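In this view, the complex is presented without one of its protein chains, the others remaining in place.
Right after this comes chain A.
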Amino acid sequence: MPQIFPEAANGIARLVLWAALVAVLGLVALSVLLPRSDMFTGQDRILAQPVPFSHQHHAGGLGIDCRYCHAAVEQSAFAGMPPTETCMTCHSQLWTRAEMLDPVRQSLATGTPLRWNRVHDLADYVYFNHGAHVSNGVGCTTCHGAVDEMPLMRQAAPLTMEWCLDCHRDPAPNLRPPEAVFATDWRRGSEAEQAALMGRYDIHPETMTDCNVCHR
C-alpha cells in the first residue's frame, strides 16, 4: 500500500499541534489581559465635555474644596455634580465674555442643565457609595488620582473588582484622619498610625469582601 501522507506531513502535524497550543494559551492570556486593559476598563480615558472644565485651575490653582461643587459627597452614594448656578456664583462676574463659557450662560438662561459626560461609570450591577468611603477616611485622591493636576478629568484607577478588593482586603494603608480626606497632598503615616485609624473608624475587613457588599 502506498503511503497516504508524504513525509512532510509529520512536520505539518507537529506544527498544527503546536499552533493549536499557542492559540489556546494566547486566548487564555487574552481573556485575562484584555478585561484589565485600559481599552476595557476605561482607565486614563478622557471624554469630550460641553465645557472644557479644568480641575487643575479650580481645585489646584484656586484651591476650591471638592465639596464646593460636589456637595453631596459626604452623605450620599452619589458625589453630586454642580448645577449651573454653582458655576455662576463666580462666572456671573468672572470671564463673563469668554466663548468657552457660552454653554454655561445658555444653560442658566434656558434652565436646561449642562450635560456632562460620565468619566467614571461602574456597571449597573455594582453598588458603590461615596458617603461610606468618605466618612471612613478614604480620600478622593486615593481613588481618583491627582485630580488637582488634571486639566481635563480622566479615570485614574481601573475600577475593576480586583481593584476594589485590593483595598477591601486591607484598607489600613489607605485610611486618612477625617480632616485629610479632601486634601490633595496627603502623605501616608507610619504603620502604627495607619493601624490606629482602623480602630478609630471601627473597620472590620473580614466582612468587607462579602459579595453582597457590592452586589445587592
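Here, a contact is a pair of C-beta atoms (placed from the backbone, for glycine too) under 8 Å apart; a residue touches a chain by one contact, two chains touch by 3 or more; residues count from 1.
What we mean here is this: contacts and distances are computed from a predicted model.
S.K.: Identify the UniProt protein name of the omitted chain, choosing among "Ring-hydroxylating oxygenase subunit alpha", "Putative aliphatic sulfonates transport permease protein SsuC", "Cytochrome c" or "Acetolactate synthase small subunit".
M.R.: Answer from the record: the omitted chain is "Cytochrome c".
S.K.: Consider the whole complex, including the chain that is not shown, and state which of A:N10, A:S37, A:T112 or A:T209 touches that chain.
M.R.: A:T112
S.K.: Per the definition of touch given earlier, which of A:A19, A:M39 or A:L62 contacts the omitted chain?
M.R.: Of the candidates A:A19, A:M39 or A:L62, A:L62 is in touch with the missing chain.
S.K.: Spell out the interface residues on chain A facing the chain that's missing from view.
M.R.: 62-65, 67-68, 71, 77-78, 81, 83, 85-86, 88-90, 92-94, 112-113, 115, 123-125
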